[in-house]
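Missing here is one protein chain; the remaining ones are kept as they sit in the complex.
Right after this comes chain A.
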Amino acid sequence: MRVYFFGTCIGSMVFSNTCVNAIKLLQREGAEVIFKKDQTCCGQPSYNSGYYEESKKVALYNMELFKGSEPIIIPSGSCTGMMKVDYIELFEGTEHEEQARKFSNRIYELSEFLDKVLQVKYNDLGEKTKVTWHSNCHALRVAKCIDSAKNLIRSLKNVELIELEREEECCGFGGTFSIKEPEISNAMVSQKIKDIQSRNVEYMLSADAGCLLNISGAMQKQGVNVQTMHLYDFIAQRIGIRG
């Protein structure tokens, strides 16, 4: 099976090791991964600020770049939501609506693809540990792919998943929101951190680079000692893939 891999902008800027691990997880299941060297960003920064014209241009660029019929795999629920659901909304009632719908059908968040399409079975090689999980809002409510991520975590036999009490609450990242309203964003992430601390776990996992940057950055600033890790780095580590 051939698949496109879309590394996302934060993925290629800050989480490149995660992207490498994500690709290895796909290869491990026998997928042939195509990496378009001209890939950029899904267009969320402009979209969420209401710049629809600019966003349409970025969306059209992506739909052209990833043309064909191969599935497009994204290691981020947030960008998955954008390309799968928001593109359709963006082009609603325009000549590109049909194209956006077809494109949407090819978009998968990586955990969804591993869990639902490839139905992976992992052999957990790690020590016993406790983790908690942060749901990205876009993944939860737009892409709706959180179940798969949790299924993967739960399938690791030595990992105990302890859910957050405020799992459904936003961590305050929200892309440009954290820059436009830093004080409110800080109040939100601080509440999230309290919740994480209260779970007494070794790791906090998430499959979204933006939320991870936000939560781990704030934890460092506040001197909180819970390790944060991207889901795909965690899985890779547990099953013995070297990043």
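In this text, a contact is a pair of C-beta atoms (placed from the backbone, for glycine too) under 8 Å apart; a residue touches a chain by one contact, two chains touch by 3 or more; residues count from 1.
Note that in this section contacts and distances are computed from a predicted model.
Asker: Please identify the absent chain by the protein name in its UniProt record; candidates are "Chemotaxis protein CheA", "succinate dehydrogenase", "LutB/LldF family L-lactate oxidation iron-sulfur protein" or "NAD(P)/FAD-dependent oxidoreductase".
Answerer: The record for the missing subunit names the protein "LutB/LldF family L-lactate oxidation iron-sulfur protein".
Asker: May I ask which residue of A:Cys137, A:Ile153 or A:Ala207 touches the chain that does not appear here?
Answerer: In the complete complex, the chain left out is touched by residue A:Cys137.
Asker: Which one, A:Asn17, A:Thr129 or A:Gln197, makes contact with the chain that was left out?
Answerer: Of these options, the touching residue for the absent chain is A:Asn17.
Asker: With the full complex in mind, choose from A:Glu29, A:Asp124 or A:Glu181 the residue touching the hidden chain.
Answerer: Once the missing chain is taken into account, the touching residue is A:Glu181.
Asker: Counting contacts across the full complex, list the positions on chain A that touch the omitted chain.
Answerer: Listed in rising order, the touching residues are 2, 5, 7, 9, 11-17, 19-20, 23, 27, 32-41, 43, 45-55, 57-58, 61, 89, 137-138, 140-142, 168-170, 172-175, 177-189, 191, 213-214, 216-218, 220-221.
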